[in-house]
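The structure follows.
As you look at this complex, bear in mind that one protein chain is not there, while each of the others sits in place.
Let's look at chain A:
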Amino acid sequence: MSIDLARFHQAFFDESFERADAMEQALLRLDVQADNGEVIHDIFRAAHSIKGGAATFGFAAVAGFTHHLETLLDSVRSGQRGVDAALVELMLRAADHVRGLLVAARDGGACDEVLGASLQASLQAALNVGPATVAAQAAGPAQATTGWTIRFVPRPDLFRSGNDPLRILRELAELGTLHSELEFADGIPGFGALDAESCYLGWNLRLETLASEIEVRELFAWVEDECELRIEPLAVAAAAVEPVAVVSESATPPAPAHGEDKVVPIGVAAPARPQPQRSAAAALESSIRVSTNKIDGLINLVGELVITQASLSQYAQGLDPLGHERLLSAVQQLEHTTRRLQESVMSTRMLPIDAVFSRFPRMVHDLATKLGKQVRLQTVGEGTELDKSVIERIGDPLTHLLRNAIDHGIESTDDRVAAGKPAQGTVTLRAAHQAGQIVIDIADDGRGLSRARILEKARSNGIAVADNASDADVWNLIFAPGFSTASEVTDVSGRGVGMDVVKRNILSLGGQVELSSTEGQGATVRIRLPLTLAIVDGMSVAVGEDTYIVPLSSVVECLQPTVSQIKRIGVDAMLVAVRSEYLPLLDLHTLFGLPGAGRDAHESILVIVEAEGRKVALQLDELLGQQQVVIKSLEANYRRLPLFSGATILGDGRVALILDIVELVRGAGRAMAA
C-alpha cells in the first residue's frame, strides 16, 4: 500500500510560511548584547519544524538548505557561536531563501540556486567548528556464516520504557529460524517477592539467518542501553568480533530523503537543553480555518436577516400594543438578538492590524540599512481590530507611506546630529479606534514638510495656489498626481506616482487621509478608515419624498439656521455662518434634482458634515432617525453613482441611498473655488 501525501501539502505550506515569518520576527528581535536564549530557541524550533516537514513530504531542496541554517542555529543555541550583526544578516538572508524555496516547491518553479549555494557556503563557514567527526560505525567483517548467537539479558526495569522483550524476539524470528533458551540471570525470587513489573528473564538465542549483524543489532536499537547484548557469528570467524554495543548511525528507515551529514563533535558535553514550560504568549485557543467565502456568505445572510427584522419591527409598531403584547415582546427580543448576531458575525472577520504591521520591522530594518540611516520603528495598538477586507487593502498604502517617511522624512545621521536630534530617527505606527472608525497614524521625527518647496513645486507643475493657503491645503498638494519634491527620484519611493495612488486607495476604502507637519520636527500622516465595509451607522434624513442616509461618523452637528446666518454669494452659491466659520451650503434638492429646491434655508434643517478637514452644510427637510444600515453595493446591483457610496433597504422596503460625504465636500470645494 502506498499513501499519497499530496493532500497534506497545503497544510504544510501554510504552516511553513508562518514559521518562516516567525523566524524572521525572532531574528529581528536578536540583540547583540542581550541574552538571547529564548529567542534563539524560537528560531531554532521554527527552522527545525520546517526541515522536518519538508523532509517528510519530500521537498528535498527545502529540507537540505534549512538543515544548514538549523545546524548553525544549533551551534548558537549550544553556546559554541556568538551572535553578531553579521550573523543576523546572514540568517535573515537565509530565512528569505527558505521562503523562496518554499514558494518554488509549492508552485513548481525554480529558485535561485547560485544564491542558495553561496548562502549555504556562508552558513557552513559561520559554523567555525573543527574537523567534523562522525560517530564510529560498526564495521562487521564480511560474514560467511549462517547466523548469529545472541545473548540478550534485559535489565529488570526494561518494562518501564514500554518495551517488550517478546516483541524483539518475534522480530528476530522473522529474520530466519530462531532457537531460544531462557536464562535466569539472577535467579527468580520466591513468589511473595516477585515483582510483576520487573524482568527477571534473559535469553540465549541462536538465529539462523542471512541477515547482517547490523540488521540484527538494529532490532535492539531501542533497548541497547537497557540490556546486556552480545552478538557473535554462528560459525567461527577468522577474526573474533568484539562484542561492543556500538551505535550504528542510521536508524530504522533506509534512504532518508536527503543525505544528512551528522556532525557529532566529540568532547562537547551534551548541552543542558532548557525545557521551559513555555508560557505561551498566545493563549491556548482552539481554532479552525474557514474560507472567507463562507464568512462572506454568512454576513450577507445576516444582512438580509437584519433588513427583514427591521421591516418586521416597523410593522409591529403599527399594532395596538394591548392586543399584541406577546408579539411585540417577541419582536423586540428578535431585534435584540439580531443585533447581537450581526455584531458577532462581523467580528469573525475582524483581525488585529498586527497582520499588516508585522511585516514592517523587517522592511524598516532593510530600508534603513540600505540608505545608511538609523531608524527605529515603534508600533502602538497592533491589537486594534479591523475587517479583513480593509486589512488586505491597507497594506500597500501603509507600506508606501512608511517608505516615504524613512526615505524623505528621516534625515541622515549626520544631519540629525547637526540639528541636535538623536542620531536614531523614530517612525511611529499607531492604530486606534476612535468614534466608530479606525485611526492610523504614521508619524516621524524627521525634517517635516517644507511649505516653501511644496508651493514652489506645485506652481512649477502649473497648479495655482494662493500664498496664504492654509497649511492643510498646502500639504494636500502632495496628493496631486505626478507630484514629488524629492530632489532626486530615489528608487525607493518618490517617483511621484506614489501619493496620489495612496490617497485613491484609501478613499476607495471609504477612508480619509490628512497630513500635518512641523518643519524641522517631523510629519504625521493620519488615515481614518471605517471599521468595516459592510455596515455603517447612519442618520436617515428626508429630502422631499425620499430618504437618504448620512454616515454618522461624518456628522458634526445639525441646526436650523436663522435668516441672518445665510449669505448669498454670486448667483447661486450660498454660505451659512456657524459661529466664526462660513461654510458652503449645499441644497440637496437642487443637487439631486428633486422638487422642493429653492426653499429658504432657514425653513430647513442643516446637517453639517466634515471630510478631509473641510466642512459643508447640507440642506434637507427632516431628520428621521439614526440606525445601523447594511450597505448594499450600487456597482454590484445597479451601477456606480457619483455622490453615493452605496444603498440600503429600509424597514419599509424602500431603497435609501447613502451619501458619499467625501465627494460632496470636494464638489462643494470646487464650486467655491470657481
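By definition in this document, contacts are C-beta pairs under 8 Å (C-beta built on N, C-alpha and C of every residue); 3 or more make two chains touch, one makes a residue touch a chain; residues count from 1.
The definition used in the following text is that contacts and distances are computed from a predicted model.
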Per UniProt record, name of the chain withheld from view ["Monoheme cytochrome SoxX (Sulfur oxidation)", "Electron transfer flavoprotein subunit beta", "Response regulator receiver protein" or "Potassium-transporting ATPase ATP-binding subunit"]: "Response regulator receiver protein"
Thinking of the whole complex, not just what is shown, which of A:197, A:320, A:467 or A:635 touches the missing chain? A:197
Missing-chain contact among A:55, A:153 or A:307 belongs to A:55
What residues on chain A make contact with the chain left out of this view? 1-3, 5, 7-9, 11-12, 14-15, 45, 48-49, 51-53, 55-57, 63, 135, 159-164, 167, 170-171, 197, 221-223, 225-226, 247, 251-253, 256-257, 262, 264, 270, 273, 275, 277-278, 280, 284
